[in-house]
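The structure follows.
Removed from the display is one protein chain of the complex; every other protein chain stays in position.
== chain A ==
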């Protein structure tokens, strides 16, 4: 006899919940190994630099394009909403604060999460299905030490650096639009930036991007290591890594915003 539909639904939800808890457990165990092998994993400085180059320098042009247009759109949108309500001399400050607190860190993390998360998951997933991870273990080389530590640390270091770069480009994008199509003078825009710049805003964005880097590196490695099967498995791992990175970046953005602006930078 066919199962009663609600009972099947409950079983499905319960199974999904168990799977999710198990996955959180496995990620936690991997992070424990990252901490355990942090120092030995960084002994090979060359591997760290190689990953920093792949994550940071390799993503530069993508970040430039995304940031430039983000700043430009922010200027157009802000100008539209300011019309007849707020003087245009505040345009620079609105772009500045929205970029360094929110848009810069989050959009950079989403872009890098898509590009780097996918690339890490695909590389490690291919290594898993072609027995390269087993070959490392057979040589008594812990895969977390050799593969995960350099990638996670490189992501944690590079995300804040790229975010600073992204912030600058976005503010420049807003500047170009402000003086060419909105009619704000260069002096007004830059003066607005100077008047409303707060160091704690920059710090809050950088602290967030530090955590985002950890999330992207960890998700890429975790889903790469969890790959099963062949090419299809690698494709699935890549998709899971990108989706998990993006979702966790957005959730942690909310949590961090609460912690940073309600407690740490509340005054």
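Rule of thumb we're sticking to: a contact is a pair of C-beta atoms (placed from the backbone, for glycine too) under 8 Å apart; a residue touches a chain by one contact, two chains touch by 3 or more; residues count from 1.
The rule is short, and it goes like this: contacts and distances are computed from a predicted model.
Participant: I want to check something: the complex is missing a chain, and I'd like its UniProt protein name from "RNA polymerase sigma factor", "Diketogulonate reductase-like aldo/keto reductase", "Xanthine dehydrogenase" or "ABC transporter ATP-binding protein".
Facilitator: Record says "ABC transporter ATP-binding protein".
Participant: Determine which one of A:49, A:65, A:86 or A:135 touches the chain that has been left out.
Facilitator: Residue touching the chain left out of view: A:135.
Participant: For a quick check of understanding: of A:146, A:175, A:212 or A:225, which residue touches the chain that isn't displayed?
Facilitator: Selected residue, touching the omitted chain: A:146.
Participant: Quickly run down the residues of chain A that touch the omitted chain.
Facilitator: 123, 126-127, 130-132, 134-135, 137-142, 146
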